[in-house]
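The structure under discussion appears below in the form of structure tokens.
Only one protein chain is missing; all other protein chains are in place.
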Amino acid sequence: MIIIFLVTGLLIVLTILLSLCRAVVGPGVFNRVAAVNVIGTKTIVLLIIMGYYFERPLFFDIPLLYAMINFIGTLAFAKYLERGELWS
Amino acid sequence: MVLIDGIVIILLAIGIFFMFVGAVGLLRLPDFYTRLHATGKCDTLGEGLIILGLIIYHFFYYSGISLIPVKLLFLIIFIFIANPTATHAIVKAAYLTGLTPWRLGEERR
Partner (left out) sequence: MFLFWVLLSGLFDAFHLIAGVLCSAIVALISYDLLVKGNGEKMLLKGVRLLLYIPWEVWQIVLANIDVAYRVLHPKMPIDPRVIEFETSLKSDFALVTLANSITLTPGTITIYVDPEKGKFWVHALAEEPGDALLVGQTMQKKVADVYMEW
């Protein structure tokens, strides 16, 4: 059963590498922002699976916090790109 | 015990399949707006299924009343609200800045 978590983790890392290709290639800034958002949400799942793989299912405040940080970061970036500045 | 193992493995497999569909969609689709369709929907559901599988696993393998499944449930609810909102914010910024959508028959961007 623990081996399943290792395989899952490796597949998620593969997915992150595929999104990284889009972050490098994508013409313009919007494609890159979308790819970084995807990498952020995949990292949350990777943290939780690693918590279960090492048999320490204790510290799940960290993925919750990183989800909020990723969300607010993407919102701030989108607001800046729309208006040209952050505070009016 | 084998039944619970089977259910968890099935949920994890379906979740990872949808995440792969999302990532392949990022690479294959021809325009920015269509790529956001793929990631905004597939990422959210794939993560929801994986975390649901892990909640079931936690219930049947770790004894004692703990608050960890509740935290994971909060994480699922937060992801279901936050991911579409972030997608909408980025699409709105792109449309109002002037990125034109792709029609059928043009070349890839």
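Per-chain residue numbering starts at 1, and chain names A and B are given in the order in which the chains are listed.
Please note the rule applied: a contact is a pair of C-beta atoms (placed from the backbone, for glycine too) under 8 Å apart; a residue touches a chain by one contact, two chains touch by 3 or more.
Nothing here was measured: the structure is a model prediction, and the numbers come from that model.
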In the full complex, displayed partners of the excluded chain: B
Interface residues of chain B (partner: the chain not displayed): 18, 21, 24-25, 28-29, 31, 33-34, 36-38, 40-42, 44-45, 66-67, 70-71, 80-81, 84-85, 87-88, 91-92, 95-96, 101-104
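The definition used in the following text is that only the chains that are shown with their structure count from here on.
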Euclidean distance of C-alpha centroids - chain A vs chain B, Å: 11
Of all residues in chain B, those that touch chain A in their complex: 5, 8-9, 12, 16, 19-20, 22-24, 26-27, 32, 35-36, 39, 43, 47, 50-51, 54, 57-58, 62, 68, 71-72, 74-75, 78-79, 82-83, 85-86, 89-90, 92-94, 96-97, 99, 109
Sites on chain A touched by chain B in the complex: 1, 4, 8, 11-12, 15, 18-19, 21-22, 27-28, 30-31, 33-35, 37-38, 41-42, 44-45, 48-49, 52, 57-58, 60-61, 63-64, 67-68, 71, 74-75, 77-79, 81-82
